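First the structure, then my questions, so here it is.
The full complex has more chains than appear here; those shown keep their coordinates.
Chains: A and B, in written order; residue numbering restarts at 1 for each.
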Amino acid sequence: MTLRVGLIGAGAMGAGHATTLATGVPAARVVAVHDPDAGRAEAVAGPLGARPAATPGELIADADAVIVASPDFTHADLVLACLAAGRPVLCEKPLAETAADARKIVEAEQAGGRRLVQVGFMRRYDPGYLALKAVLAAGVAGEPLIVHNVHRNPVNHTSVSDAGIVTGSMIHELDVVPWLLDTEVTSIRIESPRLTGVKDPQLAWLRLASGAMATIEVFVNAGYGYDVRCEVVGSRGTAQLPARPGVVTSVDGATGTPVGRDFVAHFTDAYRAELTRWAAAAADGTAEGPSAWDGYVANAVAEAGIASLASGTTQPVAPGDRPAFYR
Amino acid sequence: MTLRVGLIGAGAMGAGHATTLATGVPAARVVAVHDPDAGRAEAVAGPLGARPAATPGELIADADAVIVASPDFTHADLVLACLAAGRPVLCEKPLAETAADARKIVEAEQAGGRRLVQVGFMRRYDPGYLALKAVLAAGVAGEPLIVHNVHRNPVNHTSVSDAGIVTGSMIHELDVVPWLLDTEVTSIRIESPRLTGVKDPQLAWLRLASGAMATIEVFVNAGYGYDVRCEVVGSRGTAQLPARPGVVTSVDGATGTPVGRDFVAHFTDAYRAELTRWAAAAADGTAEGPSAWDGYVANAVAEAGIASLASGTTQPVAPGDRPAFYR
């Protein structure tokens, strides 16, 4: 039985998920697409043999499971609607615009008694991050003490405010670092060399419940390309995310390799794995991987980070204890 | 319409193709599996919801298209049977055990008037080789003069004779080098440092119609891992196949990264792309990419190479002109 998927949001992210499902995930197919821009919905739906859906509600009612890839401000309500209808849902990050809204989803899902929500933190499915996590779990680097992260985009048209850079870009590190070390963030401090205008790049320090610290550089207008790095420094040594070189050329007095510009291409294996695993869980009427709780916590850390950036002070992060439901 | 695929051969290669189709190629599914070892056929067929087929003939008759992943000595006859039945067929390399047998397939396919045969030279679908070919085509390195190739396995249980190393392993380079440079091999010389026992490693020199030369090292018992490299030296500079590093660790006085042992894992993207493209062509009742002619030429070059290795002389390669049918 192929999972019948309804897709909400036919922008770049939604279209990317549609393509990934159609070309790389045999277990699922998109049957309906909703977008406020009906032409855009049609453009994605047509080549897939799917139908445009006039409203999210109609789409949710009909599909076996739902992907939410619409603008951030719509996420929380759409996920709540999926929960109300009992539909497994993959929601792009962030889960909500505020921790308070994300918390409502956590409560609603628990009330329903079954995990239905998966948040689109696709790095948890990236072969590189998984290999890094396995190396750490094997103790190769000893006890993790510091995690250095770099996250650069060539140019960014969506993360255009101080807060937007945190919730739209840094949130990936805010989720993936505690996941890597199997711990929680306890405080955050963000500063920027930019004292006027948009604060880009940003530098963050996290403290983690395990005792480790993390550094994060996010630079959404770094110019040269899309570049994601992670090095964990432990008591015995270090472990780094695999590099992703292209063809190496030696010409004109230099040896070099291209750096891509596109995060979708960079994480293409991660997206395919994420959708494959989600489709399998959704077919069983549930979800797996990054949960609504994880989405809520990431929102809480991001909010503390935004407060830190505005105030110049280190901010504690205390989202409360992880419910047994999410362990 | 999903392509209904019959799989002949349920060994490592056949099982790998079955898994790739089931998990990564929505456009096709395996419906029947034949293997002389019925238990092995059942083991592959069962989890896919496919049926074991008692004979290749029965399987060919029923399927939309066929994958031949059985032992090398069976390839030619099975492909001829597919041609007789008008079935698109993906045949693992080598196409035949001898150039003469491969030539029969070329004749039969031309007689049928339509391309049905695709040979499993999956490197032509590898993102790395494709990127390298694009860089060369763009003229970045100038006029190609030399292609250096390295092809190492940790240990090899199937290429166990001097000739077997050529037809089972080096044949990948014998196909991919002229493809990269869009030319033909005109002579080959193979020597080995090993003067007694199995001649492993082997060193080859190719001359190409374009005027370039190629060097090939094949070492099927290199011990440390599976390693494939290619560097094209041109009149303006060089271009190299992308490297494939894993997690980089710095511990105990050394910085390092794992080297895999498994050629299927190394070329997993290539196999998926190969099968995706083949399924699309087969659905149209035809084939694409490496043709029966390419398979025949590779056999001819390999035969000349084996003669060179035995005689200590450079051997010309003259398979005849590529028929218009295959241009």
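What we mean here is this: a contact is a pair of C-beta atoms (placed from the backbone, for glycine too) under 8 Å apart; a residue touches a chain by one contact, two chains touch by 3 or more.
From a predicted model like this one, the values you see are computed outputs, not experimental measurements.
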(message) Total copies in the full assembly, please; the file places 2 of them.
(response) 4
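The working rule: only the chains that are shown with their structure count from here on.
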(message) I'd like to verify one number: the distance from the centre of chain A to the centre of chain B, where each centre is the average of its C-alpha atoms, in whole angstrom.
(response) 38
(message) Which residues of chain A touch chain B once you look at their complex with the stated criterion?
(response) 21-26, 29, 128, 131-132, 135, 140-141, 236-243, 245-252, 257, 272, 276
